[in-house]
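The other protein chains are all here in position, but one chain of the complex has been omitted.
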Amino acid sequence: MSAEETHQASAEVAARVERRWATIAVIIVVMMALLAAFAGIHRATMPQPRVETIDPSRIHLSGEFVESNLGSVLEANGTVTVRAIGQQYSFTPACIVVPADTPITLRATSADVVHGILIQATNVNTMLVPGYISEQLMRFTRTGDYLMPCQEFCSFGHEGMWGKVKVIDKAEFADRAKGGGRLSCVGQ
Amino acid sequence: MLVNKKLILAHFWLAFAVFGIALTLGAWQMFIRSPIGTWLSNPELYYRSLTAHGTVMGYVFPTLVAMGFGYAISEAALQQRLVGVRWAWAGFWLIVAGSIMAVIPIALGRASVLYTFYPPLIGNVFYYLGVVLVVVGSWIWVALMSVNLRVWRKAHPGAPVPLAMFANVAGSYLWAWTAVGAALELLLQIIPVAAGLKNTIDAGLARVFFSWTLHAIVYFWLMPTYIAYYTIVPRAIGGRIYSDSMARISFILFLVVAMPIGMHHTFADPQVGAGFKFIHSAFTALVALPTLLTVFTICASVEIAARLRGGRGMFGWIRALPWDNPMMLALAFSFVMLGFGGAGGLINMSYQLDASIHNTQWITGHFHLIFGGAIVIMYFAIAFDLWPHLTGRELIDVRLIRTQLWLWFIGMIVTTFPWHWVGILGMPRRMAYFDFGDPAIAPQALSVTLSAIGGFILLASGIMFIVILARGMRAPQVDAGPYRFALAVHQPATVPVALNTHALWVALMIGLTLTNYGYPILNLALSSGTSVPAVYVGAQ
Partner (left out) sequence: MSTRDLFTFRNGHFRIGVGITAAILIVTAIVGFIVLPFAQPWVQFADVWDAICSAAGVPQRAASVTAPEQAKRLSEVVLTSNTLARPSQEAIGRGATLAQRCAICHGPTGVSRADSPNLAGQYAAVIYKQLHDFRSGARTNAVMSPFAVNLTDQEIADLSNYYAYLPRLPAYHPTPQLPKPNIVIYGAPMRGIAPCGACHGSLDNKTGSPWLEGQSEAYMKAQLHAFASGERRNDISQQMRNIARAMTPQDIDAAAAYYASQPPDVVKAVD
C-alpha cells in the first residue's frame, strides 16, 4: 500500500466519523425543536395569537384601558380578565388581584415607552410596547403575594417601578366579584 | 507576511483601551447595585454608565478586534500586502471619530438610552450619529476584505482560499448584512426624531429592526474566536485541523442561519405574529448546528495534537496536552464557558422556556458568559499569539499570561453563575439599585454580592492583560518568523467552488432575511397608526 493510498483511506475514515457526528447533531437540533412545539401546545404557553394596536396617548379617553376598566373582572364563563397599563413609573393597578386555579387572560399596554411585566416565580413575562396590546394567558396554583417588576429599561425611574400581584382563594375572589366592577388590591 | 503592522496594532490597541474603560465601568456597575454598594443618589449615572459599557463592548470593541485581526489574516493567510491601506486607515479614523461623537453625549447624560436604543426613548442625536460612523467605518473593512480576496483569486485562479481568509470574509459579509437592521432603524426611524424632524416613531417596528442586528451581531463577535479555534489553536499546540471542509461548512452555516433568527429576542413582544416567532425559533435551533460541528472538529484536532505528543488511551491523551501553553488554556476555558453559555442559549431559544427568564438577569448572565467569557478569552489568546509578530518582541512572562487567563475564567464563572441564578428568581435587568433589605428579594443578596466580587476579579484580569501587552512593547527583540495558520490533516488540493466562494451562501442569507423579516417589517412599516409620541430623555 502506497503512502497516497493510506492517506486516502484515513481521509475516508475521517469523513465517515464526521458524517455520523453531523447526523447526531441534526437529530439533537430536530428533537429540541419538536420538544418546544410540543411543550407549547401541551402546557398552553404560546405567543399571543393576534397583533392588536392602540394609540398610547389616548388610552385614558376611550376603549378597554380607561381607568374604570383597569383591574380584574370575572367573566361569565368563569375565567378572569385582567387589564393593566404600564407607564413611567408605575403599573395601574399597582396591585393586581386574581384567583388561584383559574384561567386568567392578562391584557396590558403601555402609555408611553417600552415597559415589561414580569411576575416573579412564574412564567408570566411580556413586553409592553406603546402602540400595541400584549396578551398573555396565566394560571396560578399558589395563593400569596408576588412581585411584579418592570423588566425593561423605561428611563431614569425604572428602578422604582415595582408592582404587586395578590393571588387569593377562588371562592374569596368570586365573593368580591359579586359587586361587579373591576377588582384590584390597591390600598390593601 | 505581516506588513502593515502599525495598522493592525492601532486597531488592537484602541480596542483594548476602550475595553479597559468599559470593563471598569462594568465592574463599578456590578458593585454599585449590589448589597455592598450604597444606592446611587442619582440613578441616571448608572444608566449613563450602562449605555457607555454596552455601546463600547457591543459595537466598538469587538468590531475593532475583528477588523485588526481581519487585516492580519488577509496579509498572513493570503501572503499578500493589504490592498487599500489608506482606506483601512480611513475606516479606523471613522471609528475613532464615531466613538468620540457617541461618547460625549453619553458622558454628559444626554443619551442614557442604553445601547439597545429602544425608542420611543430618544437621546441626543450625536449619540446615534456616532454609532452610525462606527458602523460605516467597519463597512470599509468589509469592502477591503472582499477586495483583497478578489485580488488574491486573480493571482491564484482556482486555488483553495486559505481557511482563515475564507472564514474572515464570511464574518465580514455577515457583519455587513446584520448591521443593516440597526442602520435602517437609526437612519429611517431614530435619527429623524432625535434631530427634531419628526416627533412620532413606531416602537414595535424599531424593535424588529434591532432584532435583525442584535442576534447576528453575536456571531460577528464570535467569528474571530472560531477562526482562532480552527486556524490558530491546532498550530499553537502542535496539532492539525481534523477537517478543512467541515470547518468551511461551519462558517457557511453561520453565514446562512445566524441572520434570520433574531426575532427570538421579540418572543415576548406584542407586535410580532406568532407564526414568525415559530419560524425564528426553529431557525434558532439550527444555529446550534455549526457550534456542535465545531466542538467535534476542534476536540478531534486537539486529540491529534495530544496523540502526536504521545498521548494514549480513550481519555488518557488529555493529560498529554500542552497545558502550560496559554493557547491550550484559553481554548479549554473558552470551551467550558461555551458549553454552559450554549446550554443557556438553548433555553432562551424556545418560547416556552424563555418566558421564565426573558429580560431577567439570566439574559445578562448568559451573554456575558458567551461573549465576555467564551469569545473575549479567545480575543486575549489571539492578541498573545499575534503580538510577537506585530511588535517583533517576545511576550516573556508566560506565567503572568496563564494567571491572567485563569483569573478571567474564574472571574467570569463567579460573575455569571450567580447572575443566571437570580435571573431564575425573577430579578429584572437594568435597574440602578435594589432594596435587598426587603424580605421578598433578600435571598438574592448573596448571589448579587458574589457576582460583584467576580466583576472585580475580571477587572484585575483585564488590567493584567493590558499590562502584559504594554510590557510586550518594550521586551527584548525577537524574530518571530512568518505568521502561520494551522494546516488540515488532509490539506485539500482543490475545494468545490461552493466551499471556496461565498456567493451562494450570501444569496441564501439575504433570501432568508427577506422571507423571515420582509413581511414583518413591511407589515408594520405600511400600517398606519402604530407610531407613538417620542419621549426625549434628559431633555434640555
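Points worth noting:
Think of it as A and B in the order they're written, each chain with its own count starting at 1.
Following the convention adopted for this analysis, contacts are C-beta pairs under 8 Å (C-beta built on N, C-alpha and C of every residue); 3 or more make two chains touch, one makes a residue touch a chain.
Note that the structure is a prediction, hence the values are computed from the model and not measured.
Touch with the chain that is not drawn comes from one residue among B:Phe69, B:Phe296, B:Trp362 or B:Phe434, which is B:Phe434.
Looking at B:Gln271, B:Asn325, B:Ser447 or B:Ser461, the residue that reaches the missing chain in the full complex is B:Gln271.
Residue in contact with the omitted chain (choice from B:Trp175, B:Phe283 or B:Trp387): B:Phe283. Contact between chain A and the unshown chain involves residues 37, 40-41, 44, 46, 49-54, 57-61, 63-70, 85, 87-94, 103, 111-112, 132-133, 137, 147, 155-164, 180-182, 186-187.
Chain B meets the missing chain through residues 39, 41-44, 199, 256, 271-279, 282-283, 286, 431, 433-435, 438, 440-441, 496-499, 501, 503-505, 507-508, 511-512, 515, 519-520, 523-524, 527, 530, 533-540.
In this text, only the chains that are shown with their structure count from here on.
With centres defined as mean CA coordinates, chain B is found 29 Å away from chain A. In the complex of the two chains, the chain A residues touching chain B come out as 7, 10-11, 14-15, 17-18, 21-22, 25-26, 28-30, 32-33, 35-37, 39-40, 43, 45-49, 51-53, 55-57, 88, 109, 112-114, 116, 118-135, 145, 147, 149-159.
The residues of chain B lying in touch with chain A in their complex are 43-44, 46-47, 112, 114, 118, 120-121, 202-204, 207, 242-243, 246, 266-274, 277-278, 281-282, 285-286, 288-289, 292-293, 296-297, 300, 346, 349-353, 355-360, 425-426, 428-434, 440-441, 489-490, 527, 529-533, 535, 537-538.
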